[in-house]
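Complex shown without one protein chain; remaining protein chains in place.
In order of appearance the chains are A, B and C, and numbering begins at 1 in each one.
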């Protein structure tokens, strides 16, 4: 046996609830025992389109949170943005419908052993996994600040109970429809300084993660980010989801974001390497 | 303009009802005005699988009957045997769901100008179009006898009000689970003789139609049958659904069963020509 | 004003959405559903010299996101076609592209001579994806020499005006090589792609589903193959106009072929699933083009090549 995908299992998960929240759908699935294995940062892979679907690949979604409900089985929640065909199909399914779901997959956010001051930054639905993370960090005595950003208010996902789990919540929208007008990166430096942040956890579009990493580097603080690469399998067998990452030996390798990620150390990512293999990558020729 | 597909139109038809009857589903669609154009023998072509379906072709179903309901729009009914992926998908859709439907398509059963004695023979769901035909024939003063056959009782489709429209109904099943034990062809000769049948109308599997045509030829009576060929388009543009038919000039041609059929004159069909082009066919080489 | 016009060789078309050969009957069947004069062009079913029964049935099998067909070029032959179909289409005001197919080089020559004086035809699509009876039934378009011979025969016999669009099969080691040959032989444009050779075995009867055993695969399943072929050929022969086809079922799909290098797009299998597909695609493609900021179709042709340098 190996440790890859080690707590993952495949289940027929019944949709327990599917509610529209702003631009997103908050969906709850009955997943049984596997809920107990999920950690903040892990993701699920769901088959879409039903039988005879022209879509042959699963779709990945960050786990928003899980509940262990004993004998009735655990619940797993995700936040879905209806985007293309697959996510739209999923958000159109009603409670009672069962989907083929694999979870938990991928790496989780690293939890510090010391009570640190953490800043959680989410872009769009990227906020979803941060609330569960915030609970864990709080239970470890960490202070948690949060910044959420999106193009517009409808795309800010910040449920009430989620908000309660953080010490401060700053919202930034590009059109100013809620919170301050601007990007998350406009406010992050101020918060880092004001609250003496030790570590940033982030989840959102690649461009945002890169911009955050620039800031964290400048401040010399840690940055763990959950990246979103196009995935065909989600379990490490296809090699489509790779991104160039620096290892401890300084060597750049093309690593799979589904099993060596999605949560990675921001400083290890070779940013801006879309459509090119960075020079010096292991095996580049 | 031409006369091909001349009263056909394409509509989003809402499913009004979907009930399991024996091995089949009786399905009712709200189709609006086009219901008024349908004649017994015509068929509908329905897109299956929803958006992002891997099934790119429509499925054809004989029209069971239509109702004109004035402003609320006409109704169109079909009887579906869940068989492969497409028909199974259709029978799984619930009332309220809308399907993309084209109707009426194809030829209709020819209605004699004189009051004749007609025998209607249906195999399996092939009975469906015969009840509407029976109504029309009765309204023209014809006597209508009916024989329905199937492998087993569950596959006999014979609703109560349908039964009422015929003078006699004989049922034959191969396993004897209802009616007499045997095939429709076992009883047809007796009925032809007893009731001095002038014309046979039939609908069902190709093998049954061929066997019936042998009998009608022996008795020298007319035989109109609705054939079921694999159709890609249903509207005459693809040439997949052809079958060899003798024309009035005695020439065999490969004719399209979707527009020159599905109802054809049994004596014109070159029977048993599956997987071969009959000798002498126009353009054979 | 958005300019939707396009050209293939010297022929001009009001818009780039055509029917695909063999997928629109004689035009009559579709005219119940829309006005066929609104098409960029109707491409007629490949017509041969003599009447032809086509292949035995079954002739089709549905496949995942596609279908196989083996119609075997059923048709009335060129004489009846010119007598019946062409006048009717002309009366409708349809823009006509005639597709021809032969079993020998001489067939192509004779077909071209029969068509040279016919009025109301905008272009000739030469289907060379047919078995060559003089060469062990090998498909013309599979070999540079036979592909060339068929197109040369048409070129020599067609006279000056009518643009020749050579229709190629993707079932070759190098479609660029074949494209170069037929262009050298006088083709003004290329139609890419014909169906991909496939087979379905019926697991109930345990034999090939089609009477003709193999058939041509079409529909969305082959769209990536069409895009690749168009892209490769447009790269190699940027000045040769391409009529693209293969799995187009939406304006987005048509746009994809245009970006790859097609100047016009034929819609085949999608019509079987939806008789008004061509008209919907015509509208959708226009909207795609406008929403991407193009003022004309022409600007978008092959854009996927040009933008590479920019990034």
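We adopt the following convention: a residue touches a chain if its C-beta (ideal position, glycine included) is under 8 Å from a C-beta of that chain, and two chains touch if they have at least 3 such contacts.
Keep in mind the model is a prediction, meaning the values are calculated, not measured.
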item	value
Full-complex contact with the absent chain, from C:1, C:117 or C:206	C:206
Which residue of A:103, A:144, A:235 or A:264 touches the chain not shown here	A:235
Per the touch definition above, residue among A:96, A:220, A:250 or A:283 touching the missing chain	A:283
Chain not shown, touching residues in chain B	54, 275
Absent-chain interface as seen on chain C, which is shown	61, 63-66, 68, 142-143, 171-174, 196-201, 203, 205-208, 213-215, 217, 219-225, 227-228, 231, 247, 252, 255-256, 259-260, 288, 292, 303-304, 307-308, 311
Positions on chain A contacted by the hidden chain, ascending	1-2, 4-6, 8, 10, 47, 54-58, 100, 102, 229-230, 232-233, 235-243, 253-254, 259, 273-277, 281-285
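In this section, only the chains that are shown with their structure count from here on.
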item	value
Chain centre separation in whole Å, for chain C relative to chain B (CA means)	35
Inter-chain centre distance, chain A versus chain C - centres from mean C-alpha coordinates, in Å	46
Centre distance in Å when chain A and chain B are each reduced to the mean of their C-alpha atoms	55
For chain A, residues that touch 2 or more chains besides their own	54
Residues of chain C whose C-beta touches two or more other chains	64-65, 220
